[in-house]
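Apart from one protein chain that is not included, each protein chain of the complex appears where it belongs.
Let's look at chain A:
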Amino acid sequence: MNWPRALLTDSGGFQMVSLLHLADITEKGVTFQSPVDGKPMLLTPEESIQIQNKIGADIIMALDDVVKTTITGPRIEEAMHRTLRWIDRCIAAHKRPHDQNLFGIVQGGLDPVLRDICVRGLVDRNLPGYAIGGLAGGEDKDSFWRVVAQCTATLPEDKPRYVMGVGYPLDIVVCSALGADMYDCVYPTRTARFGTAIVPEGVLKLKHKAMAEDTRPIDPTCACMVCKNYTRAYIHSLVSKDAMGSQLLSFHNLYYMMQLSRNLHSSIVQGKFPEFVCNFLQKMFPKGDIPEWVCNAMEVAEIDISSCCAPFRYIQATKVQSNLNEDEIQAV
């Protein structure tokens, strides 16, 4: 690849489960149908680590038994315990512990008891870093943040915490407030291919007819090559028709995410993190209608966002008691 900067490889587990429909998980490993020739193949923890050793990334991921959070029942517990058994096999198979950092992955679904057992098990192995897995699969936001909060509270302070598959800018801001450090997501590039740009207000759908006459840049506050050179109108003419449209939007979206990370980092270093969060939320929710799960998470994270929240609970209460309409309540 001729890539001189840092690299991280995943174990292949998630891709198998999410992209292939005939995956069968046993104690040995994951059996799946080869996408190349349809033959049955087995990916074991040993083989996953071996392949990752050959690729040579700086951070490699353990093969875990991942289940969707929307599933309930004993399967979740089985997967969590197996993940712990497999981490030992991964550690044993890892031939390059001095140049590649093996991260363990916390599983356990949405069950705090299972998550706790998994965290303790992984911390006992004294790994260079820890991932919080099994989320970003369609579970409700309220459950999602609580699992992240529990894990960040119990994982060691001096090692990176990587929330896999996250995500939307809002999710990243919340997880960062809760103490997570690393993220990965297909969102910026996938949404770009569908003609959607990420902007401070949320998203901008370039395919929309109104964009055809809009001569402003995608995001006037963005310093990327796309926002400095192109209008919404031009990008609109490209999206979903020409490869260049996907390229330019991907460029902007990735730049946006990089800038978000940079801003999160510098605001924390400068001691202005709560200010940054409020600013971020104000732009995204100008009417102050911040989702309840975000308010709850920020409360646990001890970040005061009351200045950008419309008085949520007050509104709920007064709606019940009076006949004030929304505008009148806002004015209160």
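Rule of thumb we're sticking to: a residue touches a chain if its C-beta (ideal position, glycine included) is under 8 Å from a C-beta of that chain, and two chains touch if they have at least 3 such contacts; residues count from 1.
Just so we're on the same page, contacts and distances are computed from a predicted model.
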According to its UniProt record, the missing chain among "Proteasome subunit beta", "Translation initiation factor eIF2B subunit alpha", "Queuine tRNA-ribosyltransferase accessory subunit 2" or "Histidine-containing phosphotransfer protein" is "Queuine tRNA-ribosyltransferase accessory subunit 2"
Which listed residue, A:S237, A:N263, A:Q282 or A:N296, touches the chain dropped from view? A:S237
With respect to the chain omitted from the figure, which of A:L248, A:L264 or A:M298 is a touching residue? A:L248
One chain isn't shown here. Among A:L42, A:I55, A:V186 or A:M225, which residue touches it? A:M225
Across the whole complex, the chain not displayed is touched by chain A residues 1-2, 212-213, 215, 225, 228-231, 233-234, 236-238, 241-244, 246-248, 251
